[in-house]
Each structure stands twice: as C-alpha cells, then as structure tokens.
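Removed from the display is one protein chain of the complex; every other protein chain stays in position.
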Amino acid sequence: MIRTRLYRDAVDGHEEVPTDQIADAIEPKQALLWVDCVEPTEAELDSLTTQLQVSPLATEDLHHGGQRTKLEHYRGHFHVAVHDCSLVEDRLVTREIDIVFGDGWVLSVRQPSDDPDDRAPFAIEPAVRRFELERTTEQAKDEGFLIWALLDVVVDRYFDVADRFDDRLDEVEEVVFSADKGDDIPKEMFDLRRGMVHFRRAVAPLREVLAALLRREADCLGDAALVHLQDVYDHVLRVTDWIETQRDLLTGLLEADLAVVSNRLNQVMKRMTSWGAILLGSTLIAGIYGMNFTHMPELDWVWGYPLALASMLALTVFLYTWFKRRDWL
Amino acid sequence: MIRTRLYRDAVDGHEEVPTDQIADAIEPKQALLWVDCVEPTEAELDSLTTQLQVSPLATEDLHHGGQRTKLEHYRGHFHVAVHDCSLVEDRLVTREIDIVFGDGWVLSVRQPSDDPDDRAPFAIEPAVRRFELERTTEQAKDEGFLIWALLDVVVDRYFDVADRFDDRLDEVEEVVFSADKGDDIPKEMFDLRRGMVHFRRAVAPLREVLAALLRREADCLGDAALVHLQDVYDHVLRVTDWIETQRDLLTGLLEADLAVVSNRLNQVMKRMTSWGAILLGSTLIAGIYGMNFTHMPELDWVWGYPLALASMLALTVFLYTWFKRRDWL
Amino acid sequence: MIRTRLYRDAVDGHEEVPTDQIADAIEPKQALLWVDCVEPTEAELDSLTTQLQVSPLATEDLHHGGQRTKLEHYRGHFHVAVHDCSLVEDRLVTREIDIVFGDGWVLSVRQPSDDPDDRAPFAIEPAVRRFELERTTEQAKDEGFLIWALLDVVVDRYFDVADRFDDRLDEVEEVVFSADKGDDIPKEMFDLRRGMVHFRRAVAPLREVLAALLRREADCLGDAALVHLQDVYDHVLRVTDWIETQRDLLTGLLEADLAVVSNRLNQVMKRMTSWGAILLGSTLIAGIYGMNFTHMPELDWVWGYPLALASMLALTVFLYTWFKRRDWL
Amino acid sequence: MIRTRLYRDAVDGHEEVPTDQIADAIEPKQALLWVDCVEPTEAELDSLTTQLQVSPLATEDLHHGGQRTKLEHYRGHFHVAVHDCSLVEDRLVTREIDIVFGDGWVLSVRQPSDDPDDRAPFAIEPAVRRFELERTTEQAKDEGFLIWALLDVVVDRYFDVADRFDDRLDEVEEVVFSADKGDDIPKEMFDLRRGMVHFRRAVAPLREVLAALLRREADCLGDAALVHLQDVYDHVLRVTDWIETQRDLLTGLLEADLAVVSNRLNQVMKRMTSWGAILLGSTLIAGIYGMNFTHMPELDWVWGYPLALASMLALTVFLYTWFKRRDWL
Partner (left out) sequence: MIRTRLYRDAVDGHEEVPTDQIADAIEPKQALLWVDCVEPTEAELDSLTTQLQVSPLATEDLHHGGQRTKLEHYRGHFHVAVHDCSLVEDRLVTREIDIVFGDGWVLSVRQPSDDPDDRAPFAIEPAVRRFELERTTEQAKDEGFLIWALLDVVVDRYFDVADRFDDRLDEVEEVVFSADKGDDIPKEMFDLRRGMVHFRRAVAPLREVLAALLRREADCLGDAALVHLQDVYDHVLRVTDWIETQRDLLTGLLEADLAVVSNRLNQVMKRMTSWGAILLGSTLIAGIYGMNFTHMPELDWVWGYPLALASMLALTVFLYTWFKRRDWL
C-alpha cells in the first residue's frame, strides 16, 4: 500500500500525487512530499526509489528490512531506521520503520511486525495527526517536522514499554521476597531480561542517530525542527537511563533470589534435621523396650508402658522447644 | 504558590514584584529577579514563562516534572534540573527542582516529592538564607550565587544520605557475619541496592552539569560564582566517589553472605549426618536385641540389658567425640 | 595451487597469466590482476611475492597463516586477513583468507581450515561469481570490487553462524526451563560460549579493518567500491550487535540455570523431608507396639492390630495432605 | 602545632620564622618557606592562610579535612590532598595531608588519623630528612623537592601496605584450599576487600594529580623536581597495577572458595548417604528377625543369631567397600 501526501507551503491539508509522478512533485522550497508505503511490491518500491534517486544500497535495505537502528548518509539523502516497540503478553514486539529523506521529500517504509500473530506494521495515524497539528500551529514546513512527528510517537511509546517493565519488576520482586515462592521465577526473570536486552538494542542507538541529526549532519532539517528533535533526544536519554536502572535492579533481584533460595534450603535442612532427631529419638526408646532381654525390670512394671510413652512425649517436647528456641523449627 | 524576590544591587534585603509585571522588573546590570514557584497552576506558569520568554519545550518540562538531572541550553537561557534526595525509612525520596535562568533572572519550580505520604517539595529556606548571607558578605550580585546556594544545599544533603547508607551497610554487615542470621538479609540488601541505584542516577549527572557550568557555557555567571560552584563540584565528586565505594562494599557483602550461607548449610548437613549416625547406631543395637532368635545367649544374662544400654551410651559418646573432634558437631 | 586471472577493462571475462610473468601483467589503469593461491609451495609463494614486491614481513605472514583479523599497511600495498566461519557439529571452524593488494593487483592466499577432519580452505567460487556479476553490470574495474566480493561472501556467512547460535540458544533455553533437565546443560553452555568467544574474536576486528578502508587509507580503492564496502561494514556492525545480544542471553541463561537447579534442590529436599517424616512416623507407631511391656492393654484388644494399622494410615494421609497443602510434596 | 622552616638558597639548614611574619619571609627567588601545621586552632590557620593569601575555599578544606586525593588550582597557588595509608591489625588507617603551595612557599596541614585508637597524624620526619638530604647533595632549591619528599615518603609506604595485602591473600588462599576450613573466611575476604577498596580510592587519584603536575600545570616547580616526581609517578603506577592484580586474585579466591564449599557439601552428602544406607541396611536385617511370625525357621537355628550378625557385618563391609570405590566415602 502506497500513499502520497503533498503538503504545499501556506496551504492547509494535503493533496495526493500519482505514484508515477512523484519525481515531478518535488519542490523543496514550496512543498513537502511524503510517500508512505506498507508492504510495497518490489516493483512499486523500485519505481519509487528510482524516481527519488535513492541509492541502490539503501533500496536494498528497504526491501529486506531487519536493519539496526541507524542513520546512514548517502549523496543528498539520508536513511534513518527506527523500531517501534510494544509488549504483547510480556514479549517485546518491534516494528521497523525505515525513513529515507532528502531535500523536500520523505519516503517512509513501514516493515511488518516481528510478532507472528499480528504482522501489522507501525500505525502511522498518531504521527500524521501530530505532524498536521504542528503544521497548522507553527507553519512548520520542512521535513524535519515530519521526522520529528514520527520519532516522537515512537519514543513516547518507549515510555509505555519501560513502564510495563517496571510493573513486571515489581511483581517479580514481590514473589521473590514472599513466602510462597513460585518456581517459575528464573523463567520470568530470563524473559524480562531478554525483553530488556532487545529493547535496549532498539533504543540505545537512537541516541547516536539523534545526536548526529542535532549536529546538523542533515542540513535539509531546519532550526525549528532541530529544537523539537532536541526534545526527542532528551526523551531517549531518559528512556535509556531508565533501562539501565531496570537492568541494575533485575541483576539485584536475581542475586537476591539466589540468596533467598539458599536461605530457604538452610531452613528446610534445619527442619529436616530437627524432625528427624525427634522421630528417631522416640523410635530409639521404642526400640529399647522392644529388646527381648529376660531381665528388663521396666517391662514388668504396671506403669512401664505409660512411662515409656511419657518419656517419648517428653523427649519430643524437649527437642521441639530446644530446636524452636535455636530457630531450627 | 508563586513568590517573587527582587534583589537590587547595593541594597540589602529584597522586594516583591507582582507576578504580572516581572518582565519589566528584569534589569540585568542592576538587579536579580528570582521567581520561585511551588505547584503553580498551568495558567500561572504559562504567564511566567511567556513574560520570561522561556522556550516552549522548557516550559513543557516545567509543567510535567520527572526530568533527569541535566543542563539544557536554550537561546539566552538555561534549564538545570536537580533532585534533592533524602531517606525516609530507608526509602529514597527525591524532590525535583527545575531552575531556569537567564541574564538577570532565575525561575525555580519546585516539583512535589515522589513520596506518596509527604508530597511537600524541596524546602527552599536554607538556600535563601545561604544566598542572602553570601550576598551581604560578598556583595555577590549575579544569579550564579543563587544557583550556587540552591545546589550547595542540595549537595550537602547528599552527604546525609550517603552517611545513612554507610550506617545501613554497617548494620547489614553485622547481621551477615553474626551467628543469628536474620532471613530478610536479601531483602534489605536489595532495598539498599535500589536506594543506591536511584541515588546514583540522581547524583552522577550533576558532575556533567557542573562541569558544563564551570566551562563557562552560561556566560551570565560571574567568576566569583564559578569559584563557589567549583566547590560544589568537588563535593559532588566526593559523593559519587563515596557511592562507588558503597556499591563495591555492598557487592562484597552480598558475595560474603552467599559464602556464609553455604558454610552454614555445610555445618547443618554435618550435624545432621552426625546426629543421624548416633541415633541410628543406637537404634541398630536395640534392633539387634529385639530379634527373636531362640539362641541368643545375651538375652538371658542378668547384665544383658544394662550392658546393651551401656553399649548404646558408649557408641553415642564415642561417635559424639569423634564427630566433635572432626568439627562436624 | 595457483590460479591467475587478468581482468582487462572493457573486456568481459578474464585471461590467465603464467605465474612467472605476473610482474609484467600489472597495468593499474587498464587491468586488474588477481592471483589466488591454495596451499602454495614455499618456492611458489616466494616467487609471487618477489614479483609483486610484497614486503618480507607480509610474506612471512602468508607462509604461516594464523593471523588475527587485521589490516596492515606496507609501502604501496596492504594486507587484510579475514576469517571465514562456519559451524560443524556446533564447533566453530575458521578458514583464514589473506588478501594482499596494491594498485592494480590482488594476491589472495587461502589457508587450510582449522577443522582436523576437513582441511579444505575457503571456497572461492561464490566470491568469483559475485565479482564477475558486479563487473558486468557496473563496469567495476578496480580491485576494491574484488575485495568487496570476498568480504561480502565471508560476512554473509557470518549471519548463518549467528543464526545457528540463536537456534542453539533456543534449544538450551527449552531444556533449562523444562522439567526433565538433562545433565549436560553446563557442557553445552560452555561449548556455546567457546564458540561465541572465538566467533567474536574473528568478527569484531573486521569493524576496524573496514572502518580503516572507508577512511580511504588505501587510496587504490575507488569511490564506487567504498560505497559497497560501506554496506559490508553495516553488516559487520549488525553481526557484532547480534553476538553481543547472544552473549547477554547466554549469561542470562546460565544464571537462570543456577536458579532453576537451586529451586529443584529445594524441592527435592522438601520431598525427602516429607517422605522421611511419613515413613518414620509409621515406623515409630510400629516400634511402640513392638515394645515388650507386660502391661500394654492395646496388645490384647481384638481390634488392636487393625487400629494400629489404621493409625499408621491416618498419620500417613494426614501428613501427606499437610505437606501437599504447604507445597512440600 | 605550627612549625616554620625557612630554607635560604645556598645556606645549609633552616631557620624559624615567627608565625605572624611569614608573609614577609616569602622570597621566591632566594628562599623556600615551609609552614607545617598539626591540628592548628581555627584562628592560627586563618592567620596563616590570610598571610599566604590562600583562597577561602581552600582554607575551608584545610579546616575540615576529609578531602579526596586531588589537585586543585587556585589563583597563584595549588592544593594537593594525599592520604598516607597503613594497616593496623588489618584495618586500613589513612592520614590525610593537605599541601598548599605557591611560588616560594609550602603550607602543609597534617590532619589527624582516622584510627580511633591513635589519632596521631602523618609523621613528617622521614620527609624532612629526605628533603634536606636532597637539598645538600643537589642544591635543590625550589618547593618541588619538598613536595617530592612528602609524596615519595607517602608512596613508599603504599608498597608496605600492598605487601601486607599480599601476605593476607596468601594466608587466606592457604586456608581456602586446606582441609580444615575456618568458618570466618567470608569475613576475612570481606575485610580484605574493604581494605583494598579504600586503599585504591586513596591511591588511584594520585595518578591524575602527578600527571597534572608533570604536565607543568604548576609552573613554580622546576625541571629537576619534575624528574623526581616522574619517579614517584612511576611508583604510583606500580602500586595501582599491584592493587588491580590483588583485586583480581581476591575475586578469584572468592569464586574458588564457593566452589570448594560446594564440593565439600557434595562430599558431606555422599558420606551421609553412604552411612545412612549402611546403618539402615543392618537395621532392616535386625527388624526382619524381630518379626513375630510363628513360622520363621531361622529363629530356631542354633547358628541363626550369629548368622544374622554376620550378614549385618557382611552387608556393612560390602556397602563400605562399594561406596569407598565410588569415592563416596
């Protein structure tokens, strides 16, 4: 699906351009042309990149997807690859967005999601709304604002993901330190860790991308757009900071979990020793009076049997309180 | 709550300025205008930032709070975000302070605390006193001294927090190596670690902020103020150094705790083995004389029963001393 | 085995050159001479390097192999050593390729594999095809395209290796968290780790090599070739990123495995304690009624024996449900 | 206690200067004035710093002590803070020395030790001797030699501390790998670690301090003195190198200790299992012949009892050798 939007300066709203005439529609000083594709056919994409004079290497990247988060410079145009992230049942789902832009035009290719159950690409509508709103209020003409709108929506969603990681960490923490410890804590921690590792790989390189844009490596972006991108940069720094904290805490939880399990093992062994001693003690008394010696005066006592039972009870009570006092039971 | 203070050069004390006339009150060479807000309404804050010509992006940060510790440059003004830290029942409570300053004016917004039980923001009085004292003695006119006063108070409080962490570390250490080990050591260590991680995140970026100010990135700060900020910088370095040491020691304690628990488990298992052998040995003797063979001469001995008991006792004493000598009991 | 290929500009295909006339065949502006050797004799190699005026130190490297992945500068020529990697039954097999190139010529020496069962060197055909295809379509004349073709094939194969590591990680993960845990998990993890360590050592330095080439350290490489090498560079970055992620996950798995094993030990100990208590409890009852006291009224009851058995059963059921409810069984 | 020493060029020995006339005694080209204080009163220190025109911020540092190891630049003078280290009963004791110097003068303030049992500050005599010796033989006139003498003595003592750490590491290693493992290994390792962490914090920043001096940041230090300081720098590098090695080894020891304890637990459990099986096996035989069946032919055999005992013995010997052979006993 290919959708073109031509934003003319000083004109509200946009008009569509036939996909085979986009080369003619580019007028850097007077309009911004945005071509947005979802799952284009190879031929469509090749037609677009040929018209926009996109480098063959960048074209190949657009075809295949699976790019790192990155900024690549080509002659007269740039390629930014970012990943939208979301958590679906605690699994990180990423949706790659490849943005190629030059003076007066932007080509965005939204790759399908890596979630096998829902291949839908990144939903573009919030970015469109954000861009068009900014355009009306600020007369933001250049493509910098479009790029800002896309990145801002993506980065805002990172906060949701980080929030969800925080919730999961709290849940895991509660279970780790609670008495009735579930056995799947290691699995949950590993899943969390995997999610964080992949999340970090998607987010962290965005710092470099934005820093490069802020250093004015792409001179088609205007000053006003850069100020907005500065804000996105600050958000990315906050998210990466947050992730680092979460990783630290996850490591801490893991170590705490090992310590808790060790403590519990100690506790179990102490109980086992205590109960073993109590039961074996009584069994020994029973064994003694089960001996068949001819001369065992106690055996003939009238109170012999009750006394034996009483001595077992006394031993049990004694050992029980003794172990209890030493915190073994 | 908004409070304005206009400090005229060569005049002791300050006067108030109506909040809708602050734009006119700014006279960089002759006075310093300080506007301090606590939980301003959106309208109030917008009015202030419009009059002070604060960038919309900075204004948005002031509205929302939740900023990293950072220094941001805007055209003609700067935004410094710092976090006051304190420990409430061993939980780290932070209070964000956003300071925006330009030539001749300072706008401070004190965000509410992140402690759900006490939302009070950072108490400004100590900083006011420190600034006004310096002003009388040194005729420190520029806003650098006000920023110094704020940061100095905040950083001084960091030392209290680090001190408290030291106390907690000592307590944990004592329990780890004491005989009657509490079971909540892992939880306490994790809480300590979380506190330290958050504390570090609040403190460490302040180095960059101060280093940037000391590099004269904000040229409205005078030389005398920079010398004072150098001192704050040195304190921040000391605190961060201290935190690193504490993290090292906490890691060391955690490892020591695991080793101690392992040693104890060994000890428990040895005791269990020892007592098990002692009790089972006597039980075996009792079992032997409980056999029903027709021809068991011992059963008919007069001293058979006492001898059996004696052999049990002898075995017990022998095994006990044997295990004792090998340090298993 | 030595094979020479002389690619004349504007001429399709290549011609062979006798190995003792290669010095005369070099015409930088009009042709590209490629000499490819597999296990050359010492004399052959010396003859080649003498004709090509290769530095004695580089020649020694070509003789011995076993080089790090590296780029070395000599007067007027360069030495690039790369390693082709593949996984043979989960063991990393590397095949070193030494590429020496100067203006108008390339000398490639393919060292034997380090797999004792299959010493065959890197298969050159895919690189030849890739180069000759590029040559027809792009009239790529200079040696940069040949080097690109070689490196591109090698790096493409890195993705296969990384893919295989991902599969292995998934397999190990499944076993770690499954109930019937195999005992050779530590061994498999260590093998994976070793493979990754060696793979990383082979791949990571390639970043530096390519970055140096892209910085135009070798000025005999043309612009078009550099654009292609940029693409290889991007692939190398992706592979190294991927390896880092895998290392992170492997570490996470290892920690998870330790936690899982600890949990299981706890579980085993709890079961042992539970069953021990159940069996010892019944044994104690049997022991009590095995005592030989004269006055034990129960012994003479008609229902004494069934009652004793019933009490054992009751104790067993009670303890069983009690332990079951507390999740010890 | 304040002691002044005025070293005139070309004059052996030194003369004293009244503490209220030190400002007049400074003659950069012809003499070196050294003022050394131990626990000065506030008034004394203020008098000194006023006469020497020391910055108020540096003065405050001198009053309070507790500085990091650092070099601070002020207008026309410098502040170097170093820490003398020693081990008192395996606890690291540090003694801060604050050295402020300008052209022609040195002010040293020796802060009290942090050892609660012995508050004596750093002993200055060895440094005095070293300086005066150098002065006679080399006609070393400038303050660089005095600073060198102080730092050299301090750094030489670092080697003693590192030596002692080596000894402690050897002792701990011996216990870790010996059969009769003491239970306080974790405590000793943690104490060692704490000592090393603090030692490292004291020593490591000295590299930066000396590197800054060697970069001629303090131009009042002459060339000859710098050559001597280069030597101290080399010693500091050696000590820091040494500490890193020790930290590595301590970590290695800790991991080895955990492995040793785990091995021992395995050993204990195997013994417990073995002895349990042996004792329970014999008990079972005794139990069988303790059954009260009417028809048990063995019970009436004359050799029944001895045979039962013999079978117990045989079982014991068999199991014992069996377990012994499998290394469980």
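Before moving on, here are some points about what is shown:
Per-chain numbering from 1; labels A, B, C and D assigned in written order.
Methods note: a residue touches a chain if its C-beta (ideal position, glycine included) is under 8 Å from a C-beta of that chain, and two chains touch if they have at least 3 such contacts.
Keep in mind that what you see is a predicted model, and the values were worked out from it rather than measured.
Of the chains displayed, those contacted by the omitted chain across the entire assembly are C, D. For the chain left out of this panel, the touching residue among C:V38, C:I185 or C:V227 is C:I185. Among C:M1, C:V88 or C:V268, the one in contact with the hidden chain is C:V268. Contact with the omitted chain, checked across D:M1, D:V88, D:L133 or D:M291, is made by D:M291. Interface with the hidden chain, as seen from subunit C, comprises residues 55, 57, 60, 67-68, 70, 72, 180, 183-187, 189-190, 193-194, 197-198, 201, 254, 257-258, 261-262, 264-265, 268-269, 271-272, 275-276, 279-280, 282-283, 286-287, 289-292, 296, 298-302, 304-305, 308-309, 312. Against the chain not shown here, subunit D presents residues 173, 177, 227-228, 230-231, 234, 237-238, 241, 245, 248-249, 252-253, 255-260, 262-263, 265-267, 269-270, 272-273, 276-277, 280-281, 283-284, 287-288, 290-296, 327.
Criterion: only the chains that are shown with their structure count from here on.
Considered apart from subunit A, the assembly falls into separate touching groups, namely B, D | C.
The minimum number of touch steps separating subunit C from subunit D is 3. Two copies of one sequence, subunit B and subunit D, touch each other mainly through non-matching residues, since under half of the numbers at the interface are common to both. The copies subunit B and subunit C differ by a rotation of 145 degrees on their C-alpha atoms, rounded to the nearest 5.
Mean C-alpha positions place subunit B and subunit D at a centre distance of 26 Å. In terms of their C-alpha centroids, the spacing between subunit A and subunit D amounts to 42 Å. Chain contacts: subunit B has residues 257-258, 262, 265, 269, 272, 276, 280, 283, 287, 290-292, 296 touching two or more partner chains. Chains touching one another form the pairs A-B, A-C, B-D.
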